[in-house]
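Starting off with a structure, shown below.
Excluded from the complex is one protein chain; the other protein chains are retained at their positions.
Showing chain A:
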Amino acid sequence: MTALTLNGLSSRPAQAWGGVRLVPLVRDEPIEDLRLDARLYEADLGIVELDARTTYSSYIPHGFVATWTGDGTPAAAYGTQLSGAAARDPAPRRMSLRFHRRMARRVDKNRLRFMPLHLALEGYLALHFGGPEIAWEEWSRRAIDHGLSPRVEEAYTGATVRGLADALRVFEILPGQCGVLVYAADALAAAFVVPHPGDYRALHSTLVHDLYGELIHHYAMLSMPVTDFRARIADTSVRSLADLRAQARSQQDAWAAFHDRAMAGGLLEGDYTYQQVHQMGRYRLSRFLPPFERQRENHIGELITDEAGRLAYLKTFRLSENQVRRGHLLTRLAACDWNLPDTAAALGVTESELGLRIAAAGFGSLLRQDVLDRYRAQARR
């Protein structure tokens, strides 16, 4: 359980457009030996040559479509993956995609593209929640056999988040930029960090194919244009150009400090549970879950860090309030080994109330029908 830090990255002045604010993250020193998988680039875009002693690793972000397969059919990467030298490596774990004729034509030629979004989110949740581990009698056969799947979570593509496409279009990518924080109506929607500015340039526009929670969609829809944080310099303290320059510089630092503390606080100060997925060379891929506390920001995501704890890759998704409630319920159930009476006691409610809550959260099919009916009858009494 630790907080998330943006090690090695510093935030620069935000660029706002309509209700969307994008805060660029700049790396002083790009990471050269971990790059986006060569197969995701257009063929002519080369990867940096490294000397023989350095091991080269690459990563494939979750849900990227490319022709991994020999026969040229598109497939989507399943979960973010780390791999060794691209040429020798076998094809990544993937799920093949079946498109209608027209769509297939659009994805061909190894174009970067996020896969259909419900698949991506479903993937996230399926990775996190396996369902009951002990077959208490209340759980239905289906829940025990199949866990929570198939789980369908709904999210919105970036294209339907109002103003996001325009904001990304007019955004001016900074030299050395390796990441961005996306805010809608000043609520943090997503964080995205890559190891190298070249990767960022390749992936910047894919943010619009990305998925965003219901909360962000509504905020963006209802938000008035956000105002810029404009620089302000007190004239009384300025006597020379050098003073003016010093003041200008302090404005920059003040903004970065304010942003990291106040605006990104919800993401950075959360208490996350990490689950290490894979280790490759000096890089470690992990997924993290938020504490599922209600009434505050909860982000799930994946990240790659190096041995010094420097953040190489990060991708987050902000859960909506409903999803947080469901996640909260599931974590509590998991904490009590999926035992209903224990969980009810831990939550301070009666067993039937808990049962109804589970049903209301959309997990009704996990409980045996007769058990659920009994809870309902108890509640009516």
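Methods note: a contact is a pair of C-beta atoms (placed from the backbone, for glycine too) under 8 Å apart; a residue touches a chain by one contact, two chains touch by 3 or more; residues count from 1.
Note that contacts and distances are computed from a predicted model.
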(Q) Looking at what's absent rather than what's present, what does UniProt name the missing chain, "YciI family protein", "Succinate dehydrogenase cytochrome b556 subunit", "Benzoyl-CoA 2,3-epoxidase subunit BoxB" or "TROVE domain-containing protein"? (A) "TROVE domain-containing protein"
Q: Check the options A:Val170, A:Ala335 or A:Ala360 and report the residue that touches the missing chain.
A: A:Val170
Q. Given the contact definition stated above, which residue among A:Arg12, A:His218, A:Arg332 or A:Arg357 touches the chain not shown here?
A. A:Arg12
Q | Hidden-chain contact residue, picked from the options A:Ala135, A:Ala248 or A:Ala360 | A | A:Ala248
Q) Which residues does chain A use to touch the chain missing from this display? A) 12-16, 24, 170, 172-175, 228-233, 235, 238-241, 244-245, 248, 251-252, 255
